[in-house]
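The other protein chains are all here in position, but one chain of the complex has been omitted.
We call the chains A, B and C, going by the order they appear; numbering starts again at 1 in every chain.
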Amino acid sequence: MHLAVLTGGGDVPGLNPAIKAIVTEATARGWTVTGFRRGWAGPLNYNPNDPDGSSDWIAGLRPSVVRHIDRTGGTVLHTTRTNPSNVRRAELPAFLEPNYPMPDGTESVDCTAHVLAVLSTLKIDVLIAIGGDDTLSYAARLHDEGVPTMCIPKTMDNDVFGTDYCIGFSTCVNRSVDFINRLRTPAGSHERFLVVEMFGRNSGESALITGYLADVDRTLIAEVPVDIDKVARLLSEDRARNSSNYAIVVVSEGASLKGGDVIESGEADAFGHRKLGGIGPTVGNALKSRTGVDVMVQNLAYLVRAGNPDAMDLMVGRNFGTMAVQLIADGKTGLMTAIQDGRYTTEPADISTRGARSVDVQSMYDAEAYRPRIAEVSGMPMFLK
Amino acid sequence: MHLAVLTGGGDVPGLNPAIKAIVTEATARGWTVTGFRRGWAGPLNYNPNDPDGSSDWIAGLRPSVVRHIDRTGGTVLHTTRTNPSNVRRAELPAFLEPNYPMPDGTESVDCTAHVLAVLSTLKIDVLIAIGGDDTLSYAARLHDEGVPTMCIPKTMDNDVFGTDYCIGFSTCVNRSVDFINRLRTPAGSHERFLVVEMFGRNSGESALITGYLADVDRTLIAEVPVDIDKVARLLSEDRARNSSNYAIVVVSEGASLKGGDVIESGEADAFGHRKLGGIGPTVGNALKSRTGVDVMVQNLAYLVRAGNPDAMDLMVGRNFGTMAVQLIADGKTGLMTAIQDGRYTTEPADISTRGARSVDVQSMYDAEAYRPRIAEVSGMPMFLK
Amino acid sequence: MHLAVLTGGGDVPGLNPAIKAIVTEATARGWTVTGFRRGWAGPLNYNPNDPDGSSDWIAGLRPSVVRHIDRTGGTVLHTTRTNPSNVRRAELPAFLEPNYPMPDGTESVDCTAHVLAVLSTLKIDVLIAIGGDDTLSYAARLHDEGVPTMCIPKTMDNDVFGTDYCIGFSTCVNRSVDFINRLRTPAGSHERFLVVEMFGRNSGESALITGYLADVDRTLIAEVPVDIDKVARLLSEDRARNSSNYAIVVVSEGASLKGGDVIESGEADAFGHRKLGGIGPTVGNALKSRTGVDVMVQNLAYLVRAGNPDAMDLMVGRNFGTMAVQLIADGKTGLMTAIQDGRYTTEPADISTRGARSVDVQSMYDAEAYRPRIAEVSGMPMFLK
Partner (left out) sequence: MHLAVLTGGGDVPGLNPAIKAIVTEATARGWTVTGFRRGWAGPLNYNPNDPDGSSDWIAGLRPSVVRHIDRTGGTVLHTTRTNPSNVRRAELPAFLEPNYPMPDGTESVDCTAHVLAVLSTLKIDVLIAIGGDDTLSYAARLHDEGVPTMCIPKTMDNDVFGTDYCIGFSTCVNRSVDFINRLRTPAGSHERFLVVEMFGRNSGESALITGYLADVDRTLIAEVPVDIDKVARLLSEDRARNSSNYAIVVVSEGASLKGGDVIESGEADAFGHRKLGGIGPTVGNALKSRTGVDVMVQNLAYLVRAGNPDAMDLMVGRNFGTMAVQLIADGKTGLMTAIQDGRYTTEPADISTRGARSVDVQSMYDAEAYRPRIAEVSGMPMFLK
C-alpha cells in the first residue's frame, strides 16, 4: 500500500504529530508513505515527465525522518492555500501552460486532470489530506473523481463543519489565555482598557472560549454586531469594580460594530481574502473617545498558532493520524476523521462542505452583556464546542 | 440559599476556577457561600460554641474575594485528607474530646454527629465537596445522613470512578510532556537512559498518557508487572536506533517489577499511605547493572500539579462549578458532576465508591512492548480515558 | 526615617521586586515606607487638607503587603507619565485650580510648590523614584529643590543614560527571543518573510539584542536608515539559503526607511508622543511588493513587558531597591543606582538628563548587512550594552 499525505491552509500546532502517526502506523504495516509538499501545490507542480526536477514537491517519509517532528509546531511538509480546481495564472506551473491555456478574461483553470495523472503516476493508493474547509473540499472532489481519500480536519478557529474538534484549537486557546493573563500586568499598572484582538474571520469561537477561560470582562464575537456605546459603558463599570482599575475586552477579527462593516484593511490577497485586522484599533479608538480612558491594543495574531502543540493537540493530532491508517487498513476511505459526542468517529469526506460552524449564541453567549454565558452546562460537550 | 464548599485531598490546578464559578453563579442568584477551610477538617474543627475561635476554619466567599483566584493553581481554601468518619487521636480537636472519648485501643472515632451539628448551626442548605475518592465518599455519607450535597471530582491521576475526566489531569499531562521533552537535551547529550518517575499509586493512566504524548520509548504502568530484563533489552535497542543514542522510559509510581513488590520507602503517613517513591531509582539501578549504560533518574513529583491550570482544567473546573450551582438551582442534590461520552452529566453522589478506575490494558497498552498502543482509535473517548 | 517610593513611566517586570526590597530593608531598620500611587500623579493629587479624600493616592507599605509582589510583573503602586513641572489642564486636580490658574493660551503649569508641600506634610525624609528619563528627571529637579531623593532606572529599552542596565530589559529580550523562535513554525510552514516589530522609539537596542540572540536574518534599528530595496534583496537571499525557505527581519519601532520618515500613526497622546507603530506593516508591504513573497507581520507590542520578571530583573530590581536603602542608611541621597563595568555603583541623580543612550553602531552593527556584528567581543560588557 502506498499512501500520500499533504497539509493545506494555515499551519497549526498538531500537524506534525498527525504526519508522524501516519508514517509510524503505515510503516508498521509494511506500507510506504510519500508526502506532497506545500499542500495541493505539491501534486499541481509535480511533473511526471520530470521526476528529478520535481523532487522539491514530494518527500519520502520514513520513521527516521519523522522521529522528532511531533515536538514542534507547524508542518514539515509546508503548506499553501492552493486549490487545483481553481488555479490562477500566477500559480500555474510553466510545464502545464500548454495543457491549460488561459485566454484573456480567464481567472483560473481546473487542473484536476493533471492531479489525477500525478497520483496515478506515483501509484498512490490512498491520499490523506490534512486541512481546513478549503483543503478538505478539494479532497472530497478527488474522492468524487475516484481517488480514495481520507480527510483530517485542522483549524485554529475550530470551524470545520462535521467535527466538534479540529487540530490546533486547544493550543490556540491555551496560548491566548496565557497571553491575556500576562497582559494584566501592564493593563493594571496603567489602569487602562486592554483590547485583545484574535484571528477568527467567520467564527468567534476561539475568541469566545478564550474570553471565557481568561474570564475577561467582555468578549466581542463575529456572530453578534457590537453596540460600541453600550460596550464602552459596560467596560467603564467593569473597570470601576476592579480593585486594580482596568478592564479587558477580547475582540474577534470578524466582529463588526453595529451600523458599521467588518473592518477590513489592505488589499485582497490572491485568494480573495482581504486582511481583516483593524477591528482591534477601531474598538480601541472608539473606547478612548467615548470614555477618555487610555487603551492598550494587542493583536495576538500569529503567536497563538506558533510554537509546539499542547497535550490536546498532540493527542488529537496523533489519534487522527493513527485512525486514518487504521481505517484505510480496514478498507475504508472517503471519510473525514472527526470527534462527536466526545468520541473519535468518522463522517463522509465532503461533510465540511455541507455547512458552516459558528458559535451557538443562544446557548453560549449573552448578547446583552457581551460575554460568554453557558445557559446550561449539563449536556454540553466537554470543551463547549 | 446558603452554600458551603470545601476542597479535600491533594491539590491540583483547576480547583480555584471551580470555587470561583460556584461563588459567581451563587452570588448572581442572590445566594451566599461559605468556604470550609482545609477540607473536612474545616467542619470537624468548627466549634459552634466558639464561632470567634473557629474563624480560621471558615471563609466568607464573595466575588471580590475570588476575582483573580482562577489564574492560580492550588486551592485558596487549602486542603487536607481528614475524614470525619475516621478521626484519629491526633486529629481530634480538643473541644470534641469530651464528646468522643477514645479508650485505649481505639484507633479512630466517627465525628459525623458533630459535622451534622456544624452544618445545622451554620444553616448550610447544600454542601459542595471537591475532591477525589476519599473526600467524595464522605460527602456521599453525609448525603445518606440527609445533608444535601454535590460532588465535584478532581485528581491528577484521573482515577475517580464514574467520570471520564477529573480536574487536574490535563495540566498534569501537559506539564509532564513538556518536562520530558526538555529532558531530552541532557539525556541525548550524555547518551544515557532517562528514567522519568511520575506519581500514580493505583492507576498508571497519567504515566500512560504522558508516555503516549511525549512518545517516549517505553512506559511502565501500575497495571502490568515489569520484566526488567526485557525492558532493559528493549531500551538498549531503542537507544541504538535513536540517532542521538538515548532512550526514555516513563515509570508510574505504582509500577512493580515481576517477582518483586511495589517499591515503598519510608513510614506510612497518618492515613496509612506509605510513600511509594523508589521505583525510579530501582528501575534506574536495574537498567545500569544489566546494560552498563549510565542512567539519569528524574522524579517529576509535585511539579506536575504545581502552578496555574491549563485551558482544559480552567474549562472543566469552571464548568463543574457552574453546573453544581445550576443543578442546585433546579432542586437537584446528591449528585456528582461528571463527564461521560464527551458531555457534562451527573452521577449519584456515591458513584466514586462503587468501583475503581484503572487503565484498560487490553485497548490501550501493549504489555509485550511496554508501551501505549491504541487498538482502535475509532470509538475511543477524545482524551483516551 | 520615613521613605516614600513611586514608580513612573511604562511598567516593566522587575518594579515590584524593587518595591519589595525597599520595604523589606527599610522595615528591618525600623523605618516606615509610604508609596505614592500612579507615579508623580500621586503627590500631585494628594490634598494635604483632605487626607481622607486623598487615600487613593498613597499606600502604606509593610512587609505583609509586599510579601508576594516580587513574583509578578507590573507595579502594585501603578504608574503614569505625569510630570508635576509640566501639568496640563486635564491633569490638574480640582483642588489645585485656585493655586494654579491657567489663563487662555497656557499649556501647562509647574506644580512643584505643591509637591514640596505634600512631601513636607507627610514628613517624607527621602523620596525614591523608580522610572525612566522622564520620571527621574523630575526627581532630580526635586533634589535641586532640596528634597533628598534616590533614583532607580528602569526601561524595557535599556535607554537611561548613565547606567549599563535598566530594570526590565532582560525580561523584554528573553520574551522576544522566545516569541521569535516560536514564530519560526508558521513562517517556515508557509515559507514567508516574517516581520517582527518591537517597541523602541529612540533606541534600537532591544531590537538589536533580540535580533542578535534569536539570530534572525536581518535587524533594522532606529539608528540606521533602511534601504528597503537592499533589505529586500538580502532577505530573498537569506530565504533561499534557508532549507526551510523563510527569513525573519526584526524591526525597531523607531526605524525609518531611507528617504522616508519615521512611521507615525494616530494622534499624539497627551504627552506629545505620537504612536509610532506602522513600521512593521510598512516594511511588510514593501517587501511583498518588491519580492512577491508573502509576508507575516507580528507586533510583539506589550507582550514583551507583560508577565513576571526573569532572573536578571528579579536580581537587579531587588538589588537596586536594597542598595537605595543601604545608601540612604549611609546618609547618601541625590543619587541614581546604576550598573557600570558590571558592578553596582551610583551616579548623580540628574545623570539621566545629561545624555542619551543609543546603539553604538560602530562596534555592534553592520550597517551594510543590516545586522548585529560585534567587532571585538573582548572588552565589551557582558550583555553588550
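Here is the rule we go by: a contact is a pair of C-beta atoms (placed from the backbone, for glycine too) under 8 Å apart; a residue touches a chain by one contact, two chains touch by 3 or more.
The structure presented is a predicted model; accordingly, all values stated were derived computationally and were not measured.
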{"item": "Neighbouring shown chains of the undisplayed chain, as defined at the top", "value": "B, C"}
{"item": "Touch with the omitted chain, as defined above, among B:Arg305, B:Arg318, B:Arg357 or B:Arg371", "value": "B:Arg305"}
{"item": "Touch criterion as defined above, residue of C:Ala94, C:Ala240 or C:Met382 at the omitted chain", "value": "C:Met382"}
{"item": "Of B:Pro43, B:Gly73, B:Pro93 or B:Pro372, the residue in touch with the unshown chain", "value": "B:Gly73"}
{"item": "Option touching the unshown chain, where B:Met1, B:Leu96, B:Leu116 or B:Met296 are the choices", "value": "B:Met296"}
{"item": "Interface residues of chain C (partner: the chain not displayed)", "value": "20, 64, 67, 70-71, 164-165, 170, 173-174, 177, 181, 209, 212-213, 215, 242-243, 308, 310-312, 314-316, 318-320, 322-323, 326-327, 339-346, 374, 376-384"}
{"item": "Residues of chain B in contact with the chain not shown", "value": "7, 10-11, 13, 15, 38, 72-75, 78-80, 179, 181-186, 188-191, 244-245, 266, 269, 294, 296-299, 301-303, 305-308"}
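Just so it is clear, only the chains that are shown with their structure count from here on.
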{"item": "For chain A and chain B, chains touching each", "value": "none"}
{"item": "Chain whose mean Cα position lies farthest from chain C", "value": "B"}
{"item": "Distance between the centres, which are taken as Cα means, of chain C and chain A, whole angstrom", "value": "36"}
{"item": "Whole-Å gap separating chain B and chain C, where each centre is the average of the chain's CA atoms", "value": "44"}
{"item": "Multi-chain contact sites of chain C, meaning residues that touch two or more partners", "value": "none"}
